[in-house]
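The complex is shown incomplete by one protein chain, all other protein chains being positioned as in the whole.
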Amino acid sequence: MKIDRLQAFSDGVFAILLTLLVLDFKLPNYKIGHLGQAVIAQWPILAAYMLSFFYVGTLWLFHHDYFAKIKRTNWQLNILNLILLFAITLINYPTSLLSEAVAQRNLADIRFAFTSYALVVLVISGLFWVLYRFMAVHQDLMIHQEQHEQFYRAIRNDPLRSVLIYVIALVGIQFNVVVGALLILLGNIFHFIAYLRLSRNIEKHHLIE
Amino acid sequence: MKIDRLQAFSDGVFAILLTLLVLDFKLPNYKIGHLGQAVIAQWPILAAYMLSFFYVGTLWLFHHDYFAKIKRTNWQLNILNLILLFAITLINYPTSLLSEAVAQRNLADIRFAFTSYALVVLVISGLFWVLYRFMAVHQDLMIHQEQHEQFYRAIRNDPLRSVLIYVIALVGIQFNVVVGALLILLGNIFHFIAYLRLSRNIEKHHLIE
Amino acid sequence: MKIDRLQAFSDGVFAILLTLLVLDFKLPNYKIGHLGQAVIAQWPILAAYMLSFFYVGTLWLFHHDYFAKIKRTNWQLNILNLILLFAITLINYPTSLLSEAVAQRNLADIRFAFTSYALVVLVISGLFWVLYRFMAVHQDLMIHQEQHEQFYRAIRNDPLRSVLIYVIALVGIQFNVVVGALLILLGNIFHFIAYLRLSRNIEKHHLIE
Partner (left out) sequence: MKIDRLQAFSDGVFAILLTLLVLDFKLPNYKIGHLGQAVIAQWPILAAYMLSFFYVGTLWLFHHDYFAKIKRTNWQLNILNLILLFAITLINYPTSLLSEAVAQRNLADIRFAFTSYALVVLVISGLFWVLYRFMAVHQDLMIHQEQHEQFYRAIRNDPLRSVLIYVIALVGIQFNVVVGALLILLGNIFHFIAYLRLSRNIEKHHLIE
């Protein structure tokens, strides 16, 4: 089957998820005349929003570049994509937990919020690894399959690296929330660097016209 | 008329519905420092979310594969599709009822929630049966219409089978909620198997390039 | 400019608006063990939802068929389309007012809700009339422009007829809410019939391949 409806549907889910994240910004309870202070005290919402917006945005970039290499889909890929989208939509909730817990400044709650965030991004990275493996096995679905091996070799461990970072973050959070939070941020930044590697790799091999 | 805007519009509705389901995850009332327990007590939301996400996801897969066989649309199909989308969007509400009722652990409420869930999925399966019948009659709208009879024969009773399972579930819920719930789950799993049958059938007959 | 991004963007707005309407279904306040009665008492939400879903759905069908006749867009059409989408998204709010007012059974509130509903649909029909006029003047944007006059003559007064029905409804509501409500329903049904006329007209003139 053709790949374009799968792309359009996935684009839809990504676009909606990104935009729904903005609904976390809710009018605070405030004393009339002091809206400013109340809004500024909501900075954790903005911080959590930025973290998740650029994380999900990077996932979209990955999805965009990766599926540009695929020419056909089959039922296994359809289902794998659906499971991946499921895990990605979940990020909405830990994002809310995070902004709430940080605003309330309770250490136990912040730890729990970061732990649930780390768990979701860990699962997403794991599923990307499954997707990469699937592609390695089903080269007949790819454009320019003769160059796929070479292309794949350079990037195939990126999802595992990202899983590793999040596992360390998950453990780290239990001991020191700040270190754990920085590790999650590092994981997200690593995602972004991995995207640049993927993107340049595709351009170098002229895999897409 | 061409089929592509109908597909794009339906993809949009499916994508949004799937993503809106995640809004059911709302910050619980919690004692500061005990966010973790409060969130974990929300497991029925996650369970209901997974049930409906993969149910709606499977419906999208069906829609995707089925409409890939159609080359043109007319006003009857446009309207049939609109009624189908209407019924599918309704699933959002019983999903909320289900997670609320299970969280409150009241048997009468759980029974009501499962009953309303079963009713909506029953109507959806019934409408898919109408869609299958419509296609059987309007073979001029299809790609490769000469092979359609053969393709259709193998799958035409799948929606009726699914209606039957949900009718049994609907009756079962009134006597035993657990049995009824399992029957609904069975119905959703059957959907998924029916999708695999449809998908392989299409690939076997090379109905789509 | 090409018309396809305008269509895709409009499809997006329609799909989202249809799906957002479902958010009106909110968990009612209920006595544990009596969820059923509380949900059944929400029937006005279902009624208002159905009214607006099929109204917006019919508008989409119109938009779909009408823009299938257009081959190019320009800035005037872009802006006209944007104003039309603005008016259509507004329907969300009177729909909420309607289900609330009917549930509370207060005559003055019901009258206000129906009045605001009638005002919004009146504006939408008026804008569709502007759209029809625009098309009559800018035949160079159309596919098969030589047949456009003939096609246009048959349908050009449909939006005005619909405006007329809603004006009568608007007056009627002030005297008798039930009669006014039936007139709004009649207006929506007329929309649907007008769509069928448009659709058959297009098929008869083979205006779209």
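Here are some notes:
In order of appearance the chains are A, B and C, and numbering begins at 1 in each one.
Please note the rule applied: a contact is a pair of C-beta atoms (placed from the backbone, for glycine too) under 8 Å apart; a residue touches a chain by one contact, two chains touch by 3 or more.
Everything numeric in this text was worked out from a predicted model, so none of it was measured.
Touching the missing chain, out of C:L35, C:A101 or C:L141, is residue C:A101.
Note on the undisplayed chain: of the listed residues A:L61, A:I155 or A:I168, the one touching it is A:L61. Of the candidate positions C:I16, C:M135, C:L170 or C:I184, contact with the unshown chain belongs to C:I16.
For subunit C, the residues touching the chain absent from view are 1-2, 5-6, 8-9, 12-13, 15-17, 20, 23, 74-75, 78-79, 82, 85-86, 89-90, 92-93, 96-97, 100-101, 104, 106, 108-109, 112-113, 116. On the side of subunit A, the interface with the absent chain consists of residues 7-8, 11-12, 14-16, 18-23, 25, 27, 32-36, 39, 50, 53-54, 57, 60-61, 64-65, 68, 195-196, 199-200, 202-203, 208, using the contact rule stated above.
Quick note on the criterion: only the chains that are shown with their structure count from here on.
Remark: rotation between subunit B and subunit C after Cα superposition is 90° (nearest 5).
Centre to centre, using the average C-alpha position, subunit B and subunit C are separated by 26 Å. A straight line joining the Cα centres of subunit A and subunit C is 37 Å long. Shown for subunit B are the residues that touch two or more other chains, namely 8, 12, 15-16, 20, 23.
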